[in-house]
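Complex shown without one protein chain; remaining protein chains in place.
By letter and in written order, the chains are A, B, C, D and E; residue numbering begins at 1 in each of them.
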Amino acid sequence: MGQTSIGDLINSKEREQIKSMVYEHKNIAELKAGEKTEGFYLIKSFEVRKTTAGKQYIDINLVDKTGEVNAKIWEYSKETEKIVIENSIVKIRGEVLEWSGSKQVKINKIRAKLSTENIKISELIPSAPIETSEMLDTVKSYVKKIKDVQIKLLVENIMNKYNNKLLYYPAAKKNHHSYLGGLLYHTLRMIQSGEKLGQVYDYLNMDYVYAGVLLHDICKILEMDSDEYGVVSDYTMEGKLLGHIIQGIKEIEIEGEKIGLNREKSIVLQHMVLSHHYEPEFGSPKKPMTPEAELLHFLDIIDTRMFDFEHALEGVESGKFSDRIWLLDNRNIYKMQD
Amino acid sequence: MGQTSIGDLINSKEREQIKSMVYEHKNIAELKAGEKTEGFYLIKSFEVRKTTAGKQYIDINLVDKTGEVNAKIWEYSKETEKIVIENSIVKIRGEVLEWSGSKQVKINKIRAKLSTENIKISELIPSAPIETSEMLDTVKSYVKKIKDVQIKLLVENIMNKYNNKLLYYPAAKKNHHSYLGGLLYHTLRMIQSGEKLGQVYDYLNMDYVYAGVLLHDICKILEMDSDEYGVVSDYTMEGKLLGHIIQGIKEIEIEGEKIGLNREKSIVLQHMVLSHHYEPEFGSPKKPMTPEAELLHFLDIIDTRMFDFEHALEGVESGKFSDRIWLLDNRNIYKMQD
Amino acid sequence: MGQTSIGDLINSKEREQIKSMVYEHKNIAELKAGEKTEGFYLIKSFEVRKTTAGKQYIDINLVDKTGEVNAKIWEYSKETEKIVIENSIVKIRGEVLEWSGSKQVKINKIRAKLSTENIKISELIPSAPIETSEMLDTVKSYVKKIKDVQIKLLVENIMNKYNNKLLYYPAAKKNHHSYLGGLLYHTLRMIQSGEKLGQVYDYLNMDYVYAGVLLHDICKILEMDSDEYGVVSDYTMEGKLLGHIIQGIKEIEIEGEKIGLNREKSIVLQHMVLSHHYEPEFGSPKKPMTPEAELLHFLDIIDTRMFDFEHALEGVESGKFSDRIWLLDNRNIYKMQD
Amino acid sequence: MGQTSIGDLINSKEREQIKSMVYEHKNIAELKAGEKTEGFYLIKSFEVRKTTAGKQYIDINLVDKTGEVNAKIWEYSKETEKIVIENSIVKIRGEVLEWSGSKQVKINKIRAKLSTENIKISELIPSAPIETSEMLDTVKSYVKKIKDVQIKLLVENIMNKYNNKLLYYPAAKKNHHSYLGGLLYHTLRMIQSGEKLGQVYDYLNMDYVYAGVLLHDICKILEMDSDEYGVVSDYTMEGKLLGHIIQGIKEIEIEGEKIGLNREKSIVLQHMVLSHHYEPEFGSPKKPMTPEAELLHFLDIIDTRMFDFEHALEGVESGKFSDRIWLLDNRNIYKMQD
Amino acid sequence: MGQTSIGDLINSKEREQIKSMVYEHKNIAELKAGEKTEGFYLIKSFEVRKTTAGKQYIDINLVDKTGEVNAKIWEYSKETEKIVIENSIVKIRGEVLEWSGSKQVKINKIRAKLSTENIKISELIPSAPIETSEMLDTVKSYVKKIKDVQIKLLVENIMNKYNNKLLYYPAAKKNHHSYLGGLLYHTLRMIQSGEKLGQVYDYLNMDYVYAGVLLHDICKILEMDSDEYGVVSDYTMEGKLLGHIIQGIKEIEIEGEKIGLNREKSIVLQHMVLSHHYEPEFGSPKKPMTPEAELLHFLDIIDTRMFDFEHALEGVESGKFSDRIWLLDNRNIYKMQD
Partner (left out) sequence: MGQTSIGDLINSKEREQIKSMVYEHKNIAELKAGEKTEGFYLIKSFEVRKTTAGKQYIDINLVDKTGEVNAKIWEYSKETEKIVIENSIVKIRGEVLEWSGSKQVKINKIRAKLSTENIKISELIPSAPIETSEMLDTVKSYVKKIKDVQIKLLVENIMNKYNNKLLYYPAAKKNHHSYLGGLLYHTLRMIQSGEKLGQVYDYLNMDYVYAGVLLHDICKILEMDSDEYGVVSDYTMEGKLLGHIIQGIKEIEIEGEKIGLNREKSIVLQHMVLSHHYEPEFGSPKKPMTPEAELLHFLDIIDTRMFDFEHALEGVESGKFSDRIWLLDNRNIYKMQD
């Protein structure tokens, strides 16, 4: 059975209240029923549907960096349909309603973003807090710090191979760092921490610490299918059957052979990738057998946990606990009073 | 401090008893203190040592297929020392003594095996019950049963690469099938069982069952260093840091690429190798996702267990239990009455 | 509060579309909203209810081998009610509608199956792919292969005792082999596999392999209450408090005593039943201590897994993964491209 | 090689010291090197051996309730050998020496216990602190408290069947209650605790509490082979392959059938035996499903633990910790200051 | 969107049936659609809402000791709203309807309880079966049995500190003993059991058994926020970050110091609190190291389990099983036939 138009159910007094408000831009997370908004959003997906009365309308999912909301264009026209393009940026005017407990935007006006309008993509989709090109530069500056010529060349070659995808790949399908540039951001913070801990534990061979961080997750690019907004639709066939750890090992083996990488160096780097999840049940059938491999694991998990804690505490009041966080073993995280 | 010669401690009456006995060949497992033996044994290792009195003697470890025993040549001479060569076959005459609870052979005569003397190596070292060349022929006959031309070629290439080593490699450093030809014997029985279960579960793709069995453990050849008697001195560096599962995956990836193997087929075969230990804590970070991979695991474990049970029951009396078998989770295995 | 008739909600244009279609038989799994069907189905359960308007109607659950669907007879009459009998086969004519996301059949005509109409029960309920009488014959042919006269008599006596129920009992309440004849089908494939593996591992005592397979699950007949269609309503009191493993052990003890079965043979068979689930947490407080008991476990689990994989892959496209399969540890199973 | 006589190695001054001391009776646990003892001990085992010099001597293991010690009779004679009978009580005079860190008794005089000498067996072997006949009477007084006539008869029949063995069987091969009368002592304290907790949790059916306690371990008599001193040489074949839980279930099934015991009562009692170890890995594939079965488990484990703690604290000084106790998960038990 | 009034949907015949019935008091658990009730209930919470038609009504959650039910006052008035006070007792007259599968009471009359009406609070909220003041007296009588003057004083001081809250605190937020007086009831039954088991295991120091029971859970009063009806809204900040075990240890440390409690006694009592959950994953990082600490654990778990079993069996028919009980590891509990 078709869906009754929400427009039919809201009473006319409420409609009047909405109309009298001024349009101004609001982030999706801030939308409240009864308010208006005007501004740029990204069309994630859309469908042309019919009401039970047989009237056509367009059902759209809008996103910005703060979240996602369903929207409707009740007045269908061929011209409007042309504007509604998946993954394009549009400017809309709309009213916020509530339907079955969820927010919904009734779009009154819509048009495509003009080429003259300069909208930052990071405003419209969840993304790392630093521009990806800037992160990539910083990360590459660490490649230069690798002293062993062969290892440096190996890392350069592999990073260049995936240069474009590094600019938008997330570090995961969901959970930590699952946004545009997440893979780079994760790599960046790990390598910074690695550099600093190398000052405390100065017996470590930093070439392996740097190369290990730079290569440990790079085959997530082969494991997952991400669009250019950092949204992963699914894992790849090879990703499911083998996983990024195995894929990363093969990458080092093959790219290493191409440049005549010393066999011991290649195996030790492969071992670092193999062992970085530490526990067999998390994907590492071998535990680290060098101190650099051991450290790599902790750099990885610290970055993940510091990320998860930071996000878990967003929106929690001082002196209160978060809800149970599944990613953190169902802990309730506490936000200290200032 | 040197070791007192056992010859000094035994009293003369006992010596007389031993001398009066006739020399006849005895397997090492059957040696009893107070008896004599004459026959061929293999020298596993030896050392020239001195008694506390400063007299030189030769300390030898002899083996045959039934076990290992320490032996001494108390009368040292340069000539004798030339005969004593590691891994060579010698004929000895000796008396069996007991020293600190262990058997020990006092060698009275020793000479090298003559080239005219035809001694089967399988008499002198633990080895599979079928000749390895015969096993290799049988196993190769299964390669011919693979219908997919690419997969058949892949398997042929990899097996040819390791053809020589297949003729003596064991399947393990210790535990199951850790003897000459053990890897082939394990492979043989698995592929026979696989063929038969394929008749019951006829929806299976037998090309993958056969290729999976043939490739699943082949990189044990890269994981372990075995001498030509099937004795593993140690794991290789790559074996310890990566292991035969990862090595096998890389082998398929690289050899597959060489012959232009269809990508899906390559990945599915790599997945079979990856998942054949089934549990992460036993080395498989992914569980089988195809029925052929699932079956491969069970063919592997059944062969291992049937081997372990067969050997656990050797030497157990009817109606009695074995000692606790560590390999079988410390079970006491029961030997039924006939 | 009563349920509004779906007939009142669908608009008249859609009704016309349905009427113009020709009636033809469709399996329940294939039913699509907007189509018609005519043919034989089994009435699993029914209830006479009232609409909110106080009008009587009959609510029926129809099944065939492909699934289950809810149906309604909106025009109630005493005569119609007489036709509607639980577990009887009826012929119907109906239109397929959709209600709250589920299919529903509006029955326009219904009559009982005539005694002259020959409908195979296996068309109407999920059942093993081989006729149960045929399976029973095959299974019994293995009893004859048991050489030990006492063991053969024991197995014969126990199988005869449950002969009738064997013809329809499933092997489980849900999950694997939970359909008519499932217990026999499970037993059949296990014994066939056992016979074949006995050719590879020829030191096994096949009398115990055969007897073990034939007896290992037979007390599922005492553990569960199944109707003659292989549908288990619940576990029995003894089934819940003790379970089929304990029940099977007592069966062998008692039936063995009746025929003067040698005590060792009885205990070893009881041990096979006791240990066949292998792990304590799956119901086996003792692990197998004979090779035949060890093999029994693997025959059991292989048959279960090969069954689960086969069914998991039904309806999956080539080159795609199934959804997560709970029975297979939440794995996504991969269907290879042809 | 034979064992050098300890008599040859001790110097004569030490011998003189020993000789000058008075003989008096000492418990084995109290023996100190350099002292003498005279009194009754039990011969656990003995062997006639030869020194390296070819001289015969008798090697004896003596026990009393406090422990075990090795002893030697260096002056062999046929007459002496006749006195030395396994499991017999002898009176000896001897000197305590130390050999390789262990105590050893040099027996100077030995004779059989005279029939007129009244030595309590509980002085010579580890045994429960209450006379077994007294414990059996007390335990049987609880049978009379069972109100259900059928259940009372069942328990009586089974207890009478094992009446004699109950008088000496231990509750285990080693560990808790592994001494003469241990099974009865364990049963006694459990039934006393059960009676008392039944006063707090008064909704319990005490017939099942009493019957459960009395039957839960009774088939340990079938599981283990104990001599009349409460020393278990080994588990029985049935004990190893099935275990006392399964044996106990069959006992109730069969003895219940004999007296026409109501089926529900029989199954519930069998369930109590089945579930009393609580965890699958400790032998119970089903957890308790009645409150009486649940309590039975706790009565069992409390008695075991209270026993283990009591014994762990024996010989520990106030304010000190025991060594790690394996039976108590390697805990160091603390003995409070008074 | 607002909720349609249930009153509009029920047909008039049903209304008539309801009206003709006599009002009589029914416990909430017994309410059946189509019946009336009249009597006292407690208002747990309420809200003034609007129907879609814009009409105000009051939505109330009523409780008594048997459960909770939603109720509506469709005829809103300011006067009525004044009567509806959270946590107050009211007398109502109402009709029971069914809405979306749940019971709902349509309140026709409502008034506050008169001060002259004597309603036992234990009728209106779930509470322990014994009056809390009576339980407190009994529990305190055990304090007097403590012979050690210091320990007795410690326990008295701590109990007096929490005297008022002991009179209503539950033992848990949900699950076992989560009702008014639950903490006292749990303590009472444990101390009674402890006294009795101390008669069987008479080597125990009863001072520690009594003090351990009395103090083991007392800091649940600091861990949880309970209202005076024994309903816990949440855990406290300290409760979440440390937990009642750690809080209890600090309590003994500090209160002990105040009275100059002997250091050993204080530590041993703290250890009892620390170890009473037994397993690290349940909150005890140390296992019991004294027999009294060991017993304390079992007294605790027995009382919990006997409570859970008793409640699981409420409302189960003889000869039937309960549903799966999450608290009891998803067991189905069996109720024996009488």
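Here, a residue touches a chain if its C-beta (ideal position, glycine included) is under 8 Å from a C-beta of that chain, and two chains touch if they have at least 3 such contacts.
Small disclaimer: the values here were computed from a predicted structure and weren't measured.
Q: Counting the whole assembly, list the visible chains that the omitted chain makes contact with.
A: Counted over the whole complex, the chain not pictured touches A, B, D, E.
Q: For the chain that's not shown, point to the residue among E:284, E:304 or E:322 touching it.
A: Reading the full complex, the residue touching the unseen chain is E:284.
Q: Which residue, A:145, A:258 or A:305, contacts the hidden chain when the whole complex is considered?
A: Hidden-chain contact among the options goes to A:305.
Q: Decide which residue listed in B:241, B:261, B:274 or B:313 touches the omitted chain of the complex.
A: B:241
Q: Counting contacts across the full complex, list the positions on chain E that touch the omitted chain.
A: Touching the missing chain: residues 237-238, 240-243, 245-246, 249-250, 253-254, 264, 267-268, 270-271, 274, 279-286, 289.
Q: Need a quick check: the contact residues on chain D for the chain that isn't drawn.
A: Residues in contact with the chain left out: 6, 9-11, 13, 98-99, 319, 321, 332, 334.
Q: Using the touch rule from the top, list residues of chain B that touch the missing partner.
A: Chain B touches the chain not shown through residues 1, 52-54, 237, 240-241.
Here is the rule we use: only the chains that are shown with their structure count from here on.
Q: If we look at chain B and chain E, which chains touch each of them?
A: Output, common partners of chain B and chain E: A, C, D.
Q: What are the mutual neighbours of chain A and chain C in this structure?
A: Touching chain A and chain C alike, sorted by label: B, E.
Q: Quick check on the interfaces: A-C is repeated by which of C-D, B-D or A-B, going by over half of contact pairs matching?
A: Matching more than half of the contact pairs of A-C: B-D.
Q: If I superpose the C-alpha trace of chain B onto chain D, what rotation angle comes out, expressed in steps of 5 degrees from 0 to 180?
A: 120
Q: Counting only Cα atoms for the centres, state how far chain A is from chain B in Å.
A: Spacing between the chain centres: roughly 52 Å.
Q: Provide the C-alpha centroid distance between chain D and chain E, rounded to the nearest whole angstrom.
A: 47
Q: Of all the residues in chain C, which ones touch at least 2 other chains?
A: 237, 240-241, 264, 268, 271, 289, 319, 321, 332, 334
Q: Linking chains that touch, what shape results: line, ring, star, complete or other?
A: Looks like something else, not a line, ring, star or complete graph.
Q: Kindly provide every pair of chains that touch.
A: Touching chain pairs, listed by label, are A-B, A-C, A-E, B-C, B-D, C-D, C-E, D-E.
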